[in-house]
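The complex appears here minus one protein chain, its other protein chains still in place.
== subunit A ==
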Amino acid sequence: MKEIKVLGPGCPKCEQLKKNVEQAVAASGVECNIEKITDMLKMSEYGIMITPALVVDGEVKSVGKLLSPDDIAEFLK
């Protein structure tokens, strides 16, 4: 199972990234656990300074970008 984390304070861009992740996961059929992290202290544990950020299996894949479901699907392969 893949562990996906969406890091962001909860603004529209961050929320949209979470929706795009959910869409990508549903389309891929890959079993994933999706978590939204809004706590700044927890976010800092990943060494990021820009949000939204996407973390897949502990690795930061992107920061400051609203990735499309197609972009996200690349990380689920």
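Here, contacts are C-beta pairs under 8 Å (C-beta built on N, C-alpha and C of every residue); 3 or more make two chains touch, one makes a residue touch a chain; residues count from 1.
Criterion: contacts and distances are computed from a predicted model.
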item: Per UniProt, the name of the complex member that is left out, chosen from "DGC domain-containing protein", "Xanthine dehydrogenase family protein subunit M", "Nucleotide-binding universal stress UspA family protein" or "Cell elongation-specific peptidoglycan D,D-transpeptidase"; value: "DGC domain-containing protein"
item: Where the unshown chain meets subunit A, residue by residue; value: 8-9, 11-14, 16, 46-53, 55, 59-66
